[in-house]
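Structure first, then comments.
Heads up, one of the protein chains got dropped from this complex, but the rest are sitting where they should.
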Amino acid sequence: MQVKMGIFLCDCGGSLKNIDFPRIGGNLENLEDVAFVDISHNLCLGEGKKAMTSRILTENINRVVIAACSPEFCEGDFAVLLEKLRLNPNLLSLANIREQCSWAHEGDVSAKALALVMMAVDRARLLEPVETKEVAVKNEVLVVGGGFCGMKVSLELSQLGIRTTLMERESTLGGQIRELEGFYGPQREAMIKAVEKAETIEIITSAEVTGVEGKIGDFTVRIKKGKKKILRTFGAIVFATGYKTEVAAGDFPIKPGVNIISQQRLAQLLQAPTPEAKPETIGFIFDLFDENSRFPTLATLNGALAVKQRWGSEVYVFCKNVKVDSEGVEKLYREAREQGVVFFKFDEKPTISADDDRVKIEAKDVLLGEDVTLTCNLVVAEEKFLPSEGTEGLSSLLKIKTDSRGFYQEENVNIYPVSSERKGIFFIGNCRGDLGLGRVLTDIFSVVSRIRELLSPGVVEEVDRVKVDSQKCVACLTCIRVCPHSAAQLVQIDSEKVAADISQLACDRCGICAAVCPAKAIKFEGYSDEQILAQIEAIGAL
Amino acid sequence: MNGEIIAFCCEHSAYVAADAAGKQGLHCPENLRIIRVPCAGRVDIIHILKAMEEGAAAVLVLGCEDGLCQHLTGNIRARERVNYSEMLLKEVGIDGRRVAMFNLAANAPHKFIQAVNEMNERMKELGEGK
Amino acid sequence: MIVAERKPMEEIIQMIAPYKKVLLAGCETCVAICWTGGEKEVGILASQLRLARSNNGGKIDIVEATVERQCEKEMVEELREKVDGVEAVLSLACGAGIQTMADVFEDKPVFPAVNTTFLGRPEGEGVWLENCGACGDCFLDRTGGICPMVRCAKGILNGPCGGTRKGGKCEVDPDKDCAWVLIYNRLKKQGRLDLMYKYYPPKNFRAVKRPGKMEAIKA
Partner (left out) sequence: MKTNKSIVVIGGGIAGITSALELANGGSTVYLIEREAQIGGQAASFCCKATEVCSKCSVCLLPQRLSEVASHPQISILTNSTVTGVSGGLGNFQVEVEQKPQYISPQNCIACGMCVEVCPTTPKAIRPPSPEAVPYSYSIDESQCLRLKGERCNHCREVCPTDAIAFEHKLERQQLNAGAIIVATGFDVFNAREVGCLNYGRYPNVLTGLDLERIFRNQGSLKFSSNGKKPKKVAFIQCVGSRDENHGYCSQVCCKYAIRLARLIIYQNPDTEVTIFYIDLQTAGKGFAEFYKECQESIRFIRGVPIEILEAPSDRVEVRFENISEGRVERENFDLVTLSVGIAPREDSWELAKVLGMNLGDDGFFDTKEPFNSVETNVEGIFLAGACQGPKDIPDSIAHGISAAERAMEVLQRCK
């Protein structure tokens, strides 16, 4: 199709006085493929748009170049306008002559403005329409992990009428709340019952994910349940695989007969009937190994208060910093102190030694400036908060990066709170770091919202922007290895040829693949090599 | 071309910062020519070399801060490519300092101006054009 | 596949110094896959050569082209028109490709822009490892599919050498794995450790007569 271009220059109400619009208009008029150059005062307002519409229609142009303010203000608007005029919105090329030209410099900048418009003109010549089509999505979600988080998400989704498959590695649902029952109350049983009763929730226990292929709206998941292999498709996948805690024997002098226990064990002891010989003195200790976790503070405060209430023991806490930056924790801390719990804060690691059944903690308290020695009947040791078993394997299987502590989800503010670098794969709850119950609930609602937006309409829009020329593709797998969103895959083109293919739904439009392709087989419409080089050449030609 | 600085700007960060600089009236050298890219990771070595061939005094690649790229590795790859281009230019007798990568966030117009000015100063030292 | 590396720039510049119009020919098979001679690298080298020339005040016209397999006469033939218009050809293909080019266009000087280095396979993004020495006498059946001739720094046939480092690393290069540790572990996994006890006589390097030639039965 013969290129026929219309150029609209906007002088922003006549305020861009350091640009000589008639002059650059004159320079542009005689260019090849240019049908007309219009100078407007207010393209973005009703009047300007009206004039523009009639010009586009009467001149029957097929490329639109607009030199005006930043695309931030006008790109979306003009794209909508073009669509209304049945012109593909990709046939629009903008020159930012306000923010990045008139406002950025003093004195006459007509020459620069002309250069910017020429760049846009040369790019516009090479633009091609970008097609959009609707693709059906599978209205079914896989939730991995049958703990509190996974069950709650399944229940919420079932209320939306979205079918869920809830998968659990263990033979029963419940996850960590089984252990921490004392803190969560009887809602666990009720929750499991509700999940089991829900018609739209299918439960698969003793199973694990062994493969995930495909893209958002259409993931193919391989599940292994004993010897049985299950192949299913889902529109989205939610991982709620939780965490694990660990008290390493090497870190504490743990031996038979010595009363050093984990925080979880304490929770269990507190469940049981009160022992006859109540421990008189109990020491809690944390911040020895991991100073960046909220979990030990919460467990200690809850544990210390429960001990005070049930056993009336003397309670001492040794730590570096009390992590009070969650809702209500400062209050809990104050209550503990009011109940007589004594806090010692150390900078250097205390020494812990076992003497028969008693445990001695020696520390230098920085607030008192004195050495403190305490002999306890029972010491509740810090638990390391760790990614749950299999996190590493699953993350490499999914091609999802973990954070510096090995939890799911890369430390990148763009993907918070529940998303990941792969569209349609979500991580919620403590499998993405220690959140605490308040933040876990927020995660659950967040992911439900994301899935509702994604699956409820039944279809998603697919924009065909990054394309592989299968004739040029040499199937070197480079794009598949570099794509940060796992959008590239190898497909069979015909009986002989295999070539890479970019899934438009999974693609997040970064263009990394187009840059690395050694065969130059990938075209990112709008930012193709030709279109970028045309702009460089336009600068060179002036 | 008369000694322009061609700056490839990521539309998530540097391009927005450039706009913000204009809005705040922070001035930058007039020889700056911005080419908008979807991510610094889109900028290919050939784009940098072609810019030099066309007579640019310098080429800037401006991407998101390290650890902030929406595509996780786009800015890291861009930096590697800039380093590689430096080497390729040195091979053919052109000062590698004519190519540089800077990282900045969308809300850092001052950093944008600083990067462009730094490059402009460097050009004065190296001589405009090649 | 064949792995090649671009030659040092100075060498290339010298080779084509006398010419003003050159065809830069890439290949879309092995060298494209190992990021040395595909369309992208052709573009980069062309640009570099133009910059080098103009930096010295001169000018060079470079015609860029890639063919699907430069080692095939029929495919190289497609370039005839382009070759006719230039003074010399610079090829980014492997040694076989460069020679095909030279054979087809006998009247034009054909220069190599790459050094063909080894037969290998990709280890990950942008990394290739040598795997095969094309010795003509394969005995991977006895070594668990790992070739000690190329993957052992000393090329020892009856290894390991005794200098293996902790963690199964090579004495010569601590970054590389000791091939014989890899072989041991592989055979152990397969329950074939008895193969480790066997002695293999020195290899017959005359298995492939130079120049090598292979004729398949044209059935």
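As written, the chains take the letters A, B and C, and residue 1 is the first residue of each chain.
To be clear about the criterion, a residue touches a chain if its C-beta (ideal position, glycine included) is under 8 Å from a C-beta of that chain, and two chains touch if they have at least 3 such contacts.
Just so it is clear, the model here is predicted, and its values are computed rather than measured.
*Asks:* For the chain that's been dropped from view, list the shown partners it touches.
*Replies:* A, B
*Asks:* Tell me which of A:112, A:188, A:401 or A:439 is the one touching the absent chain.
*Replies:* A:439
*Asks:* So which of A:29, A:77, A:246 or A:357 would be touching the chain we can't see?
*Replies:* A:77
*Asks:* Using the definition of touch stated at the top, determine which of A:201, A:238 or A:448 touches the missing chain.
*Replies:* Residue touching the chain left out of view: A:448.
*Asks:* Given the full complex, what residues of chain A touch the hidden partner chain?
*Replies:* Listed in rising order, the touching residues are 12-16, 41-42, 44-45, 69, 72-73, 76-77, 156, 159-160, 291-294, 321-331, 334, 345, 347, 366-369, 403-405, 407, 409, 411, 413-414, 416-418, 432-434, 437-439, 441-443, 445-446, 448-450, 452-453, 456-457.
*Asks:* Please identify, in ascending order, the residues of chain B that touch the omitted chain?
*Replies:* Looking at chain B, the ones touching the missing chain are residues 12-13, 16, 19-20, 23-24, 64-68, 103-111, 113-114.
The rule is short, and it goes like this: only the chains that are shown with their structure count from here on.
*Asks:* What's the chain with its C-alpha centre farthest out from chain B?
*Replies:* Relative to chain B, the chain whose C-alpha centre sits farthest away is C.
*Asks:* When contacts are scored as defined above, which chain pair ends up with more C-beta pairs, A-B or A-C?
*Replies:* Here the pair linked by more C-beta pairs in contact is A-B.
*Asks:* Would you kindly tell me how far, in whole Å, the mean C-alpha position of chain B lies from that of chain A?
*Replies:* So the centre of chain A lies 28 Å away from the centre of chain B.
*Asks:* Measure off the straight-line distance from the CA centroid of chain A to the CA centroid of chain C, and report it in whole Å.
*Replies:* Going by mean C-alpha positions, chain A sits 42 Å from chain C.
*Asks:* Where in chain B do residues touch two or more other chains at once?
*Replies:* If we look for residues of chain B contacting two or more partner chains, we find 44, 46, 50, 53.
*Asks:* Mind pulling the chain C residues that touch 2 or more other chains?
*Replies:* Within chain C, the residues that touch at least two other chains are 40, 43.
*Asks:* Which bits of chain B are touching chain C when the two form their complex?
*Replies:* So the residues of chain B touching chain C come out as 44-46, 49-50, 52-53, 88-89, 91-94, 130.
*Asks:* Which residues of chain C touch chain A in the complex?
*Replies:* 28-29, 32-33, 35, 38-41, 43, 66, 122, 124-125
*Asks:* Any idea which chain A residues touch chain C in the complex?
*Replies:* Touching chain C: residues 472, 474, 476-478, 481-482, 517-520 of chain A.
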